[in-house]
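Next up is a structure, given as structure tokens.
As you look at this complex, bear in mind that one protein chain is not there, while each of the others sits in place.
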Amino acid sequence: MAKEAVEGELNIDPMHQFDIKYFFDIDLGIANIGFTNSALFAFIAVAAIVVFLWSAVSGHSLVPSRMQSVAESIYEFVRNMVRDTAGDEALKYFPYIFTVFIFILACNLIGMIPYSFTVTSHFAVTVFLALSVFISVTVIGFLKHGMHFFSFFWPAQAPAALRPVLCIIEVISYLARPISHSIRLGANMMAGHAVLKVIGAFAGASALLVVPSVLGIVGLTALEVLVAVLQAYVFTILTCVYLNDALNLH
Amino acid sequence: MAAPDGKAGETDCKSLDELGARIDAARQQLDGPKREKTTKYKTLNRAWQMVVELVVSVVVGGCIGYALDWAFGTLPLFLVIFGGFGFAAGIKTILATARGFIDEDDTASP
Partner (left out) sequence: MEGDIANMGKYIGAGLAAIGMGGAGIGVGTIAGNFLAGALRNPAAAQGQTPMLFVGIALAEALGIFSFLVALLLLFAV
């Protein structure tokens, strides 16, 4: 993508595609909240979701059209996932989980279009998503169980002498959750796109490498579409698992 | 001629069973590699996920220890202790993840 690319040279610049560009600045002194390409593609993803779901259900016939059956099967897939992993009680929080799933799915898939920007490849976005899940799940746990929620960290069946140590370990592993939750999504998306760009750079290096690298990019793109869907699924199912822990305390 | 006939019928039955078993085996062989291909990516993902969980746990423990040291002014003490706790937490997490894999495989394979 680099403008100064010279023919016949290896120009590997895999991280350039993740640059944040400001369309205009709104500088508040502590932070610049101007409109960026990341924000633009997040808006595009939301618009795509709204258009897709709206057009899918606007006909709302009893015998679904193609679009409607796609939307219905996504809905049912997430709903079954929530019910299977977190129980019937968690269906109250189904709208939030569905929103998270379809937003990540749309961002990942829109990122697969060449020259577009992958919103979920930035840790700022994934950490925000994971932290919002973490905080809301913790709040749900406290609202449901009150102070009894702390028993989640207290291993009652362990030997008495070990309990304080195990409690610290439980707290650390609880606090580590949102970080590994966000790193998994962000690193997968970022690594996949960087690898695509590196393979693409080989094609520009010499005429001999054009055919193998184009074939490689085709294969990797197919794999990346799989990764995009799978990571949205993994993020959502982990959200359900955490919600289950908060609701049922193991 | 009744006995040989019965025997022939029996062998027919047996050979039919054998044929069925062979068809099943061949079908499994045909299906086997296909299933491998879809799970290969999954297993790679699992291994990487465990590494991330372990490292993140240790880093979080280390950060808590560093904060305590910063508060009390005892620099290497809590960092080391909580790094150890973080390691233990990571082991616990990845063992739980591995257990999840066993359950998943058990439900998926039959």
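Per-chain numbering from 1; labels A and B assigned in written order.
Here is the rule we go by: a residue touches a chain if its C-beta (ideal position, glycine included) is under 8 Å from a C-beta of that chain, and two chains touch if they have at least 3 such contacts.
Fair warning: this is a prediction, and the values are worked out from it, not measured in the lab.
Here the chain not displayed is in touch, across the complete complex, with B.
Touch with the chain that is not drawn comes from one residue among B:16, B:51, B:67 or B:80, which is B:51.
Annotation for chain B: contacts to the undisplayed chain at residues 43, 46-47, 50-51, 53-55, 58-59, 90-91, 94-95, 98-99, 101-102, 105.
Just so it is clear, only the chains that are shown with their structure count from here on.
Annotation: 23 Å between the Cα-based centres of chain A and chain B. Within the complex formed with chain B, the chain A residues making contact are 165, 168-170, 172-173, 175-176, 179-180, 183-184, 187, 223, 226-227, 230, 234. Those residues of chain B whose C-beta lies close enough to touch chain A in the complex are 41, 45, 49, 52-53, 56-57, 59-61, 64, 82, 85-86, 88-90, 92-93.
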